[in-house]
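To start, the structure itself, in structure tokens.
A single protein chain has been omitted from the complex, and every remaining protein chain is retained in its original position.
Labels run A, B and C following the written order; every chain starts at residue 1.
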Amino acid sequence: MCAIFGISGVDESSNLTYLGLHALQHRGQEGTGIVSTHGKEPFVHKERGLVGDVFTASVINSLQGHTAIGHNRYSTAGGNTSENLQPLIMKSSLGWVSIAHNGNLVNATELTKKLEQEGSIFQSTADTEVILHLMAKSKERELTRALIHALNQVIGAYSLLVLNHEYLIAVRDPQGFRPLVMGSHKGRPVFASESTAFDLIGATYEREIEPGEMVIVSLNNNFSVSSIRPLNSALKKRCVFEQVYFARPDSLVYGSTVYHTRKNLGKQLAEEQPALHAEMVIPVPDSGVYAAIGYSEFSNLPFEMGIIRSHYIGRTFIEPRQAIRDFGVKLKLNPVAEIIKGKSIVVVDDSLVRGTTSKKLIQHLRDAGAREVHLRISAPPTAHPCFYGIDTPTKKELLASSNSIEKIRVFVGADSLGYLSLEGLLKVASEKSGEGFCHACFSGDYPCLT
Amino acid sequence: MCAIFGISGVDESSNLTYLGLHALQHRGQEGTGIVSTHGKEPFVHKERGLVGDVFTASVINSLQGHTAIGHNRYSTAGGNTSENLQPLIMKSSLGWVSIAHNGNLVNATELTKKLEQEGSIFQSTADTEVILHLMAKSKERELTRALIHALNQVIGAYSLLVLNHEYLIAVRDPQGFRPLVMGSHKGRPVFASESTAFDLIGATYEREIEPGEMVIVSLNNNFSVSSIRPLNSALKKRCVFEQVYFARPDSLVYGSTVYHTRKNLGKQLAEEQPALHAEMVIPVPDSGVYAAIGYSEFSNLPFEMGIIRSHYIGRTFIEPRQAIRDFGVKLKLNPVAEIIKGKSIVVVDDSLVRGTTSKKLIQHLRDAGAREVHLRISAPPTAHPCFYGIDTPTKKELLASSNSIEKIRVFVGADSLGYLSLEGLLKVASEKSGEGFCHACFSGDYPCLT
Amino acid sequence: MCAIFGISGVDESSNLTYLGLHALQHRGQEGTGIVSTHGKEPFVHKERGLVGDVFTASVINSLQGHTAIGHNRYSTAGGNTSENLQPLIMKSSLGWVSIAHNGNLVNATELTKKLEQEGSIFQSTADTEVILHLMAKSKERELTRALIHALNQVIGAYSLLVLNHEYLIAVRDPQGFRPLVMGSHKGRPVFASESTAFDLIGATYEREIEPGEMVIVSLNNNFSVSSIRPLNSALKKRCVFEQVYFARPDSLVYGSTVYHTRKNLGKQLAEEQPALHAEMVIPVPDSGVYAAIGYSEFSNLPFEMGIIRSHYIGRTFIEPRQAIRDFGVKLKLNPVAEIIKGKSIVVVDDSLVRGTTSKKLIQHLRDAGAREVHLRISAPPTAHPCFYGIDTPTKKELLASSNSIEKIRVFVGADSLGYLSLEGLLKVASEKSGEGFCHACFSGDYPCLT
Partner (left out) sequence: MCAIFGISGVDESSNLTYLGLHALQHRGQEGTGIVSTHGKEPFVHKERGLVGDVFTASVINSLQGHTAIGHNRYSTAGGNTSENLQPLIMKSSLGWVSIAHNGNLVNATELTKKLEQEGSIFQSTADTEVILHLMAKSKERELTRALIHALNQVIGAYSLLVLNHEYLIAVRDPQGFRPLVMGSHKGRPVFASESTAFDLIGATYEREIEPGEMVIVSLNNNFSVSSIRPLNSALKKRCVFEQVYFARPDSLVYGSTVYHTRKNLGKQLAEEQPALHAEMVIPVPDSGVYAAIGYSEFSNLPFEMGIIRSHYIGRTFIEPRQAIRDFGVKLKLNPVAEIIKGKSIVVVDDSLVRGTTSKKLIQHLRDAGAREVHLRISAPPTAHPCFYGIDTPTKKELLASSNSIEKIRVFVGADSLGYLSLEGLLKVASEKSGEGFCHACFSGDYPCLT
């Protein structure tokens, strides 16, 4: 998962982009970058680290111009050099072109092989570089047409921001796997993976970029905005995991507020998977809070923040040699003994991927005196890897790929375990957003594979 | 506010102390230190910064021995050098002595003047150094007696851990202003400001150190523990602000779980200050969450996490020149528009000190569509500065020191404003902890001033 | 100017490469990188900074394999990203290929334009990337042949190390602009810009790579070494500035020890440009030391280190507002007043480029009491920019490009000024190395321009 942000026609475009990337930090913490321009040369800064650390005042000052795009990178693949940080930037017969990408192309390997046979050289391991090569290879000498030429050859998930000295282009793949929204800042266009980035800079949310839509901002024509639909149309396959897990709760995604969706998933979960004699509902903070509120509301069980999350966790810890059991989880999540002692509790979380954290947490809850622990997950079992841009573990590591729910329950040590049904998930997700979701990670039903 | 932690008779005493300090990070973020010993010389490391950054594996390895004490420093007073970081350590006729202090002495200035006239030199601005001087000046040549001699001269708030090559001593002032608890780790004694530090290292909570009690661990006598009461007795004056605001919700303080107390404060608040036509209860996260749960439960209004808190906030921000209104608050706290739009909401927080954050937050809530905003504070107005160890603003900066509640309501822009009564607060705080609290910050009733 | 180093068939190839780059630090301080392999995938680390800072033990450990190449980058052009650090590495139909380059291609712009028209994209501003593109574009599917194909199209200066999973190739352009030497480490081949890198790792110097020669190490065939001469032959045009200025004095360059050459330049200078009534010879340390020894020996004037150089100079300085005159030079070079007071002195340096440092230094010498200052330069006037890899100032900034020697003398404030003649320079340089030098920076006689 990654974040993209772009803005055009404003003073301090790089400062606003930095703020937008900051609001989207949850979508990628490995590294970040901004490319800006005043319509001539580009200004670039990319670096590993968090947005708040990478962009100092002097860096922001060096990123001049009225238009900027930025990117937060999630994946830790690709080694110790900064080649894979985005926005990528290249020089070709089109002049310089920069690109920021959220998503994953499924035919990248095949296209790479073909391009290499024609003499292209690749310098990053990012599939995004394929798009730049395809643009450079096109006979088109204008950015929009070259981009359309390239995108007609790629298959998979992409929400893109593309910048050169003439245009800022926002485009979303025809199936709309990854989100991309559009807003207005003092009358000028702004784009982001999620609407929360607009809240921070005081911009107004306008709408989603539609699947298959390309929005073009002309830097030389007073930043006028036009929209075209140059890509083959396809069925919508919007990633439902964004709603369940990835997006910030205060964001609008697919036209629906994530908080609202998650709370309703909790209600649906309470209906499908009640916990009959339980005495309270406790979220795994912060991920399970919204579904737990819904579960509590529907089930009429009191909501308690019975697990306290520490926010001072750094990257690595010095463990004592005589290791304290389940140390890492304890450091982050500590039960409140007095609340749960002797009680039968429902613990709500939004996912159960490898199961190791849940197993340790449940043991801690029992150590703190819980009588019964009923684990409820506000999504179906995650049984299949994602090929469209979410960094899931391999199939082998996914607990639900090869274990029955009963086996998982025994593994994590819960008294009962209940998942939301796929139908229940899609019912809730469709309420405000309409139908058309990719749910391959739950169903194995992959929309496009070459 | 500061944190102290100590442990004796264990392998890896410095590693366990580091973990304990980590669990107590919320009590002080300016700097941290550990002094350890194996009963001969001391090993020392103190540095500005967070526990997780300061203590690397090689630093921990250098802090040898079976016994260690540690300290997290809160205050930002004292300038750019590390002289004020604790544990303080000195050499005198008693040999080396190290001390970690939570609290504030009210007669420190007077004692300092007297000591200087007798030729003592002061190297820190910490009042704690006075205790070291008084010990060195005593005729006593044994740590315990020298410490008693010193403490009989000081007035004010102190929970102390004192270490030399023979003893680890934990002592709490006769009025018990600041908390100090005792536990057991594999049969060996451990001390901490709050019990949550025991949870992390797998130690068992045993009891509070009583006001006026001195617990002595003999390093040379198999870490045997004895308790004496060498100080003049006095009425208990335990800081009620720990319960309301400062301690971690999963800690036991004064024998009562903080979560439980805060939730009950919320219930009491709902009883005293209902919000008649409100439609939901929203906490200011994370501080107002527990009282809001109680308020929601008592009032039967739904609980919603309608304000999302970002956890990626760094120290400083690069603001755009054309400053976005109320930028800092927005970065940290963002309302979920869809939840609150058109609604009358109760917003619950645990304190209202300067009022500037509340004012901005209420404006953001209105911008996001809230119809009515009813602010409820789960404590009485904070109208008086603290002289016993909590870094409150000056009287002038305290909004409630010179304004009526109605004036405060107008200032923050709420439709209504309700505080908990002092009686209500004390009723709840006494339920499990018994009577005997300092509430000077609310009442101006200062227990001891010289 | 840059440094390259490579070694094959040894344990700890990256550690030895790191040491070699350390010995060559004087050739480039902006950034450094190593690519290593055990004959399969490559391991890469590149970073801005000095060799001793960039390569930590854990970085070296991560750079596995029996073969490695490394590069120190000199130029500060190219902005804040690391794209221009070398070795460059790319993936193409040849698999991965890495390249480290010292020199400058004079037809890079032309070739770039052509490649872009064919659809290639460029991600660095380094001319080196052109070679990678030409290799990828060749029909050849074997590293050596693809490299020959590429090099037959480029014009200019290049000493290269090229690495893939099968071969380590060292090649020098047909005119031999930049140095490249070959040695033996426990029977295995090692390559470096200068022989001093061999001294440090205990390798034995064997010979120069000849202009136009390509030495190929086969990683799969027991690291066997072969030599071919696949490039068009040309007249030798070895950079004479290496001898005068750039290389380390303890290096063998073009078969001749740099120390020896510089001392002889000093003797030749003394013969051509005597300073009749002078009383002592003083070098500008460290650059002028070797020529000054020669000047002293030939002229029979005593040699004195009358200017002391400070080695604690960092990058930037906090200057007082009421700026001390000529502050920067003073911090680095301080005259010893007692030595020069009332004396007529010969000051010897190896070059005079912009003249600003000399001007300030001469003023300091006069302030310290020098009666007469006779400046002698052990090279001809630097009047023309270099296009073959040395970062000279633009023609406009070169003092000698538009000023007579008399005007320069007046500008720097010397009592007399004498340069070595071009004939004298070439006579000395050819003594052991034979004829065939590029002296364009002195003569404007550019060997190859397209």
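Miscellaneous remarks
Definition applied: contacts are C-beta pairs under 8 Å (C-beta built on N, C-alpha and C of every residue); 3 or more make two chains touch, one makes a residue touch a chain.
The model shown is predicted, which means the values in this text are computed figures rather than measured ones.
Within the entire complex, contacts from the absent chain reach the displayed chains B, C. Only one of B:91, B:186, B:229 or B:354 touches the chain withheld from this view, namely B:91.
Touch with the chain that is not drawn comes from one residue among C:15, C:124 or C:175, which is C:15.
Of the listed positions C:56, C:152 or C:220, the one in contact with the omitted chain in the full complex is C:56.
Note on the undisplayed chain: of the listed residues C:235, C:305 or C:410, the one touching it is C:305. Hidden from this view is one chain, which touches chain C at 11-12, 15-16, 18-19, 22-23, 25-26, 50-53, 55-57, 60, 196, 199-202, 248-250, 252, 257, 259-260, 289-290, 293, 296-297, 302-305, 308, 310-314, 317-322, 324-325, 330-331, 334-339.
The chain not displayed touches chain B at residues 44-46, 59, 62, 79-83, 88-93, 116-123, 132-133, 136-138.
By definition in this document, only the chains that are shown with their structure count from here on.
Under the stated contact rule, the graph of chain-to-chain touches is a line, running from one end chain to the other without closing.
When C-beta pairs in contact are tallied for each pair of chains, A-B comes out on top. Compared with chain B, the chain whose C-alpha mean position is the greatest distance off is C.
Spacing of chain A relative to chain B, judged by their CA centroids, is 37 angstrom. Rounded to whole angstrom, the centroid-to-centroid distance between chain A and chain C, based on C-alpha atoms, equals 48 Å. Work out the mean CA point of chain B and of chain C, and you get 61 Å between them. Counting partners per residue, chain A has no residue that reaches two or more other chains.
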